[in-house]
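Step one of this worksheet: look at the structure below.
For this view, one protein chain was removed and the others were kept in their places.
== chain A ==
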Amino acid sequence: MWLTRPLQERSTQVFLGVLFAALIAVTALHLLMPQDSALYVSAYTVTLLGKYLCYALLAVAVDLVWGYLGILSLGHGAFFALGGYAMGMYLMRQIGDRGVYGDPVLPDFMVFLNWQALPWYWHGFDMAWFAFLMVLLAPGLLALVFGFLAFRSRVTGVYLSIITQALTFALMLAFFRNEMGFGGNNGLTDFKDILGFDLRTDATRLGLFLATGIALAIGYVICRAIVVSKLGRLSVACRDAEARARFLGYRVERVQLFVFVVSAMLAGVAGALYVPQVGIINPSEFSPLFSIEIVVWVALGGRATLYGAVIGALLVNYAKTVFTGVLPDAWLFALGGLFVLVTVFLPRGIAGVLQRRRAAAGPREATA
């Protein structure tokens, strides 16, 4: 089966091995170590790591389109946020009458705005299966419509990047409006439980962390499977010589559209897993800055490698946590510097450096 093909690859095996080892290690350290031990991993850290893994999945999604399709999307934050909002709506409906105003159906912010009934697009989100379906469908549909229009008229390169940025910017402005019915400025928050589990307990947090890890593993395998398939090779062809691929008779726009939609759905899943762990979703996830930050994670890790995206996302976000804690002012300097240094001096990212090392050590392994 095409999905299991990557499992025979050495690089995928290594990646999955490291990922699962880390998941098990964190779980064990959290559950088995006494609280005062230096090796104890607190629930806070578990959630933080879970957040990083969400970002890693998002980075993999971006790498799929940027690395293998040559489409620099500056709007993947929009798909991430849409997935997050779908999950947030489900979590809001789960609050039920435990909100501040105690309305059994309407979320607090709607009561506050004096709304009498639930808007039509909020129906169905009280059912988990529907909400989870929406996590995939909402970003997927947006990507489908947007991609269909863009790729059909052959908008590529820088133009596409700028349009995706305008897309996420427009969505940000839209979601900031109270009339949209997504909580406006404050977004959705005050979640109580998910699938019946209390979100504030350590066990649920650990569960979410593990779920994110597994989602990352599955997402990685899916991307890898696409990349090694014929479709993957075709998308690389589109990236490197779009006109030639078209002249050879391939429908370039269909390839682009398919990969773009898959990537958007993965981003949506990442967003959906992100929301219950951080406990809030608001329009700032749509901000163009966030979307462009994702790209720099991928650039630092090394594009067109997938595992590089994961490394980049983890490294940059760890650095962000450290920096914003110690020197809040310096973070933007560091991030800005990172953009410049990586693009000028490390065009192939960390993964590129690793590959060069291996190429120097033994030429046979270089193609792995």
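Going forward, contacts are C-beta pairs under 8 Å (C-beta built on N, C-alpha and C of every residue); 3 or more make two chains touch, one makes a residue touch a chain; residues count from 1.
In this text, contacts and distances are computed from a predicted model.
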**Study point:** Which of "UDP-glucose 4-epimerase", "Urea ABC transporter permease subunit UrtB", "Proteasome subunit alpha" or "MoxR-like ATPase" matches, in UniProt, the chain that is not displayed
**Key:** "Urea ABC transporter permease subunit UrtB"
**Study point:** Sole residue of A:Val111, A:Ala128 or A:Ile163 that reaches the chain not shown, by the stated touch rule
**Key:** A:Ile163
Practice item. Identify the residue among A:Ala38, A:Val326 or A:Val344 that touches the chain left out of the display. Key: A:Val344
Point to revise | Options A:Leu149, A:Leu248 or A:Val322, residue touching the unrepresented chain | key: A:Leu149
**Study point:** Interface with the undisplayed chain - residues on chain A
**Key:** 72, 146, 149-150, 152-155, 157-159, 161-163, 165-167, 169-170, 173-174, 176-177, 288, 292, 295-296, 299, 329, 332-333, 335-340, 342-344, 347
